[in-house]
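Pasting in a structure now, in structure tokens, and then I'll have a few things to ask.
Of the protein chains in this complex, one is absent; all others appear in place.
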Amino acid sequence: MNITKTDTTYDTLHKEFKERIDKLKKLPQMDRKHSIEEIIEENGFSRRDFMKWAGAITAMLSLPSTFTPLMAEAVKVADRLPIIWLHMAECTGCTESLLRSANPSIDSLIFNHVSLEYQETLMTASGWQAEENLENAIEKYKGRYILMVEGGIPSADTEHYLTIGGHGHTGKESAHHASEHAAAIFAIGTCSAFGGVQAAAPNPSNAVALSEITSKPVINVPGCPPSEKNIVGTLMHYLLYGTLPALDVYNRPKWAYRLRIHDLCERRGHFDAGEFVEQFGDEGAKDGFCLYKVGCKGPYTFNNCSKQKFNQGTSWPVQAGFGCIGCSEPNFWDTMGTVNEPLSNKLYHTTFGGLGADATADRIGLSLLTATAVGIAAHAAISAYKNPKE
Amino acid sequence: MKENHKDASAMEAQKQECDITQEMEFAPSYRWQHWIRALSIVILIITGFYIAEPIITPIASSQPDNFMYALFRSWHIIFGFVLTWVVLYKSYLFLFGKKNKMERKAIKDIFNIKVWFQQIGYYLLISKHPKLKGVYNPLQFMAYFAFYLMIFLLIITGFVLYVHVYHNGLGAFMYEPMRAVEAMMGGLAMVREIHHIAMWGVILFMLGHIYMAIYNAVFVKEGAMDAIFSGIKWHKKH
Partner (left out) sequence: MNDTNQTVEEVEEKVEEQPQPKSPSGPKRVVVDPITRIEGHLRAEVIVGDDGVVQDAFVSSTLWRGLEVIAKGRDPRNVPLIMQRICGVCTYSHYLKSTMAMENALGIKIPYNAELVRTLMDAALFLHDHVVHFYHLHGVDWVDIVSALDADLEKASKLAFKYSDNPIGTGVNELKKVKETVAKFATHPQGLGPFANAYWGHGTYKLTPEQNLIALSHYLKALEMQRLVAQMQAIFGGKNPHPQSLVIGGVTCVMDMLDPARMAEYMVKFKKIADFVNNAYYADIAMAAEMYKGEASVMKPMGVKNFMAFESMKVGKNDYLFDSGIIMDGDISKVLDIDISKITEDATHSWYKNDKALHPYDGETDGNYTGFVDGKSVGSDGKMIDTKNIDPEGKYSWIKSPRYDGKSMEVGPLAGILVSYVKGNKRVVKIVNEFLEKTGVPTEALFSTLGRTAARMLQAKLIADHGLTAFDNLIENLKVDQETCATYTIDKDKEYKGVGIGDVPRGMLSHWVRIKNGVVENYQAVVPSTWNAGPMDATGQKGPYEADLVGLKIKDITQPLEIIRIIHSYDPCIACAVH
């Protein structure tokens, strides 16, 4: 874990970023004459606002403040990044999350000015015109565009459960095709990163993660949905490094998914004290006690919600008194048990064909223990009556 | 058997002509590790249950000086390390320890079907106890073997959980490999679940094990029960 980096590491990093940005600057401008910064200023944001925002992003990426000017530089060249966003089997919550990008409305300017070549929720063209836009962008920006994919991908003999376009291509075909020529691939949301809700048992559409259908490296930005900051921040990270960011075991950027929800939770003091909400709405709930006993899965979930929150810092699931459901973890719908119960009360009802509706590990354990004890008592009794042979 | 217990020769010299022979069954190291391990496991189970579902509510305090859960977790981790240490120690002894030859010899009986049938028959009270090459009968050996698998599973999953509780020192050192294990097991929630289920395996073992210990003490009357305390087992002369 590289929680702390030495100054020399930062120096090298700083140098690398600078080289990278200089290189980017030299690239011919693809789309328009004006830089992002100019556009921003023309839209009523001062250079100060802009630098403030760059500072915030820098801090978010856990980089020292010396990186702020570089970040600002990076943003200025960001308009050279064409983006293709594909929708697979999904709910569009991730797109909605991207729309929330703000603080001030500068993020939405970024979003408007990264050259969003294809995004079905927002683009004007439909039908053949839409398909043309996609093909043109892939052709024109070969090897240079960023592919962002939202949604799980139906596969195997149910691949056709998703088709797109007049030729009835499957989602898998089109995601694979767009992956082939992308400069970098981001799987946005738990659906795309890990299969998501449709991949929950019994996974009727055999939905899989994006990484299962392409051999190219995929950066996972899970969350259901991921916060707007994690989406935009990942883009910024790519701009700085020009390579993939440091990733954890599940290919999630470490800057966002390195720590558990639990590690920076505002209710952690109550957790360590053993002060828990026993029932929603009780006195503990009014006092902000820890939500572990009403099912918070923060101890098993890697994400930065406790730090970044949602909707411009308005709130997050623990603040709202519900707790975390583990939405940025693989297969969380199946592995995290009942949402309002601690993990140890996970039900194994499916294991016994519906018989064990209330079968938790502890109940099964106790039943086995009782059965063993009964067996032992019987054995002891019989042995006492009829001694073992010597 | 003497050659296997050379260090017990002093005791054997004291052997009387009476029809009971004493024998040094368990060396002190064996006994110590057994009881340290037993104690750790009991503490780990108690603290583990609390960690899983903290049923004890602390006395209300308006000061932030209450660390009930943190304390339970600390003791759990302390004894987790104790357990890890003794289990590694015992595993080394079992594999390489000079005095543990008799334990290793028990492996041979596992491949002898006849011994299996006889042993099962013995427990079903229909046949005599088989003659054994080592100190454990095959059923016993398999039970211990399963127990060790469970303990190792608890240790490895315990350490995966540990690196997320303590991020520095050993935690930092083990971080990357443990995260690989975590991914292999399907995420932290799965690790915790496996840890919990393995605990139940240990509890079940304990019940059977203690019963067998008492059973042997009552019916076999060879003092195995005493032996785990004193190290000395006695045999009737045949």
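As written, the chains take the letters A and B, and residue 1 is the first residue of each chain.
By definition in this document, a residue touches a chain if its C-beta (ideal position, glycine included) is under 8 Å from a C-beta of that chain, and two chains touch if they have at least 3 such contacts.
The structure displayed is predicted, hence computed values, not measured ones.
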item	value
For the chain not depicted, the shown chains it touches	A
Chain not shown: contacting residue from A:A187, A:A207, A:A273 or A:A361	A:A207
Of A:A125, A:A246 or A:A378, the one touching the omitted chain in the full complex	A:A125
Residue among A:G55, A:G242, A:G269 or A:G288 touching the omitted chain	A:G288
Among A:I325, A:L343 or A:A361, the residue in touch with the chain that has been omitted	A:I325
Interface with the unshown chain - residue positions in chain A	30-34, 39, 42-44, 87, 89-97, 99-100, 102, 105, 108, 112, 115-117, 119-133, 140, 154, 158, 160-168, 171, 196-198, 200-205, 207, 224-225, 227, 279-281, 285-286, 288, 305, 309-312, 314-322, 325, 333, 338-341, 347, 349-350, 354-355, 357-358
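By our rule, only the chains that are shown with their structure count from here on.
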item	value
Centre-of-Cα separation between chain B and chain A, whole angstrom	42
Touch list for chain A against partner chain B, complex	1, 3, 248-250, 260, 263, 269, 271-276, 292-293, 297, 299-302, 326, 329-332, 335-337, 342-346, 361-362, 364-365, 368-369, 372-373, 376, 379-380, 382-383, 386-390
Contacting residues of chain B [partner chain A, same complex]	52-54, 56-58, 64, 66-70, 72, 122-123, 125-129, 164, 167, 172, 175-176, 179-180, 182-183, 186-190, 192-193, 196-197, 200, 203-204, 207-208, 211, 215, 219-220
